[in-house]
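Heads up: the structure comes next, in structure tokens.
Only a portion of the chains appears, each positioned as in the full assembly.
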């Protein structure tokens, strides 16, 4: 069986990864460790837990994390493991709790995780030292992020800094969840990531997506900053510049950035127009919901924020979509999309969930099929890492970033 | 991966076990070996195979054992593996056989396992040396026990000795099976055992069970001898003594014992009253079936006999329940309950199976849920062995007993 070291040695820049990185269970476990400790994982929007006591469970590998709003309105996160004999404490996927009571022997914890009650314990048992194990949790623009590091987590403010300007004024923090859908995908998470960060496949596989987006833009920035062919990017510059001047005139932010492979993060951000005359990412370019931004007018832009390879948000003028990819095993990944609209928008009146979801629902369905067939081929002994095209520059960078992360792993893995 | 040795070193007395003991496949295999060779496994009641040729299959790991009554009325046990090319011989879960004929090439064995017929064999093949591989089998009070040791099994009489007096006169040997039900539980067998041998969770989880049993007794002896809080046990002593004098007056045996953790066995026994005015373990305390005992009168007692951590029988005045837990994998256990009544009792007239089963059917259903949620929490990297309460004394002893058994294992495991 190829070890991680063998795989690293085998890999050549500009090529997809050696087989074992897409198929090995040991690599999968190491990936989960890397993702949950070195990255801030985008888990949901805080409108899901608006009131004190509201909680949801975030499942990641063997871990279940209770993300809950406490009485002061802060968001806390605790591993869903009782400190008595380890039972799960919250059994429902979401709900509201005044206190966290274990269903097994009724040990109870307050919303800050402190043990409040445990009866019949030996006299030398000190309950004041006992609390639920916390996960690091932060909120930025309404987005909830988790980190599982046992010690100090990565600096969150530094992590978020590049996104602040790009998201200004677009109402993401105050948005509310309108819909969510899961696309369970029988493929390694890195194949899901590679699929998401290139638009080389858009022409073959996504007729709907192509009918919505500017063709020249798709060649230059189809999967965001740094994703397209160099020449196509130059060709598109002038058009983009004209749109940026127009948007800035309306008060909107503009700009673009992308971490390179040496960074511990793999972030990128950009504001790009959807298509000529399109107000939002809809089949006909017309709005799907009330304006979310503070600028009083549509600029037809889409803000893309990639927080890490498995967590992205796309913010249109009238709605936003969170994408997160939850690795389940070496051969399985849950892709989830969460659609957001303005807080005052009324379902059935101001927006229709099915219409809101259409473009990405079709596209993610297509991506599921593509990616599963990619995995099946990669399982073959005759799979060889292949050369990336010039329209796959961002995933060439991802492969490099990932190999850096792998090389940094303890040798034992 | 944590090895057994690491786990043993990590464990602290008074605490639940380190994670790997509840999750590792290698530990599971070693546990199966330990249970099947060092213990006498309680498999069923012999009324299941009343007539010569009657048999049933007992499945344990990869093993299927034919438990069959021979022409002399003795109970034999054979591994269900043909000595020709290894086919299963009996394919049905139970039935009656005059001879054991392999369905593949018709080799046939008599009810003592001897090869009787094999045609067209080479001339140097000696059929007189060929027989089905036996398992050790013994019967005590109608209960059938198996042991898989290849050499001499543990001394059965010594093993049974402490139970004789407690079971005297209660009709267990002559009882008949009235009902059976399986509760497949997605949890390690040791979590099932821990659940069964403490009543710390009764208040939170078992309203029906609590409505049936004396509250003070549940605190003192809710899961049998040695299970309760010391102070509660003292408080209950006087009440228990009064009941014991009454029972002895009626001719019933009384008493209590429990192996400690140094013993190779983990046996315990006790006779306890169910509740004031209760004749048996039923919702209203009224009998569910005709009296099984030879004493002509109800004393409302329940005889608990724990033969090993995965085999227990509870004998009431009018019915008994066998509980056995069959480990299926590191994360799965089959809990089976078998209800027994007096041999002459007529179904639908003298007893209703659904009523007979009610209290434990409800309770075991609740236990399944609890235990599965315990496993899910224990799977977390943040699970830590927790401190046992004073009402979990018997499972603190079980943990100690189990760690002794593990430490005795060959290092290779």
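Each chain carries a letter (A and B) given by its place in the written order, and its residues are counted from 1.
One rule holds in what follows: contacts are C-beta pairs under 8 Å (C-beta built on N, C-alpha and C of every residue); 3 or more make two chains touch, one makes a residue touch a chain.
All of these numbers come straight from a predicted model, not from anything done at the bench.
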Checklist line | Number of identical chains in the entire complex, 2 depicted | finding: 3
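Note that only the chains that are shown with their structure count from here on.
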Item checked: Turning angle required so that chain A lies on chain B, C-alpha fit (0 to 180°, nearest 5) -> 120
Checklist line | Separation of mean Cα positions, chain B and chain A [Å, integer] | finding: 49
Item checked: Interfacial residue positions of chain B with respect to chain A in the complex -> 14, 16, 194, 200-201, 203-205, 229, 370, 373-374, 376-384, 386-391
Notebook entry, point to check: For the complex, which residues does chain A have touching chain B?
Noted result: 62-64, 79-89, 91, 102-106, 118-122, 125, 133
